[in-house]
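Presented below is the structure to which this report refers.
Some chains omitted; the rest stay in position.
Which chain is which? They are A and B, in the order written, and residues in each are numbered from 1.
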Amino acid sequence: MPEIDRSEPYADLMHLAVAHGDTVHLAGIVADDLGADMEGQTRDVLGQLDEFAKAQGLDRTRVLSATIYVTDMADKPAMNRAWQAFFDPAHLPARATIGVADLGPGVRLELVALLGR
Amino acid sequence: MPEIDRSEPYADLMHLAVAHGDTVHLAGIVADDLGADMEGQTRDVLGQLDEFAKAQGLDRTRVLSATIYVTDMADKPAMNRAWQAFFDPAHLPARATIGVADLGPGVRLELVALLGR
């Protein structure tokens, strides 16, 4: 069986990044600065994604899929601005944006993503 | 590292299908005809799933898992009718149906799915 490599634990509840076989699983990625607006929170979350990728010897062209949970779909254009500034248009992941009821206080988006290694 | 094969980009924001290793990731699949009722939108979404599978040399027996986001759980029986008409009962994916707040105007369901190749 392939080994499982886990990043630092977070709040004794999860690991933010778990690598196994040819994929790296990221979940529960929210902005560090929850006072930021949607564009800022998205930039923050994608910056963290970038760090997790680099820690695996990967980069942002290796994102396979992303599910983005948002609390207000009206924020989508602001999210998309940060998204398009971040990704190379030839290397975009599969993506779903889902409008949900609650992500915790101040959280405007939460990212679940998969990287290929 | 295994290569990543991406389908056509969609709205400069995502690829609808991204293949890597032995899996194909689909996300953000919504009906083309958003005027249709739930049974029609489900048929439409599953028809697109079928096309993505065929484009990979696969078929509907190779769906590993599906998360279906719906805006009204009362629509579930209508969704299930289209679902059962589509899948062979011996080759059903793992499935979660999640009732969410908002998927965009007119969107009754959105599909995230994984195919095995």
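In this text, a contact is a pair of C-beta atoms (placed from the backbone, for glycine too) under 8 Å apart; a residue touches a chain by one contact, two chains touch by 3 or more.
From a predicted model like this one, the values you see are computed outputs, not experimental measurements.
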Original post:
Given 2 chains in view, how many copies does the entire assembly contain?
Top reply: 3
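The rule is simple: only the chains that are shown with their structure count from here on.
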Subject >> Geometric centre distance via CA averages, subunit B-subunit A, whole Å >> reply: 21
**OP:** Provide the residue numbers of subunit A that touch subunit B in the complex, in ascending order.
**Re:** 21-23, 61-62, 64-67, 73, 80, 83-84, 89-101, 114, 116-117
**OP:** Would you mind writing out the residues of subunit B in touch with subunit A in their complex?
**Re:** 1-2, 4, 6, 9, 12-18, 20-21, 25-28, 69, 100-104, 110, 112
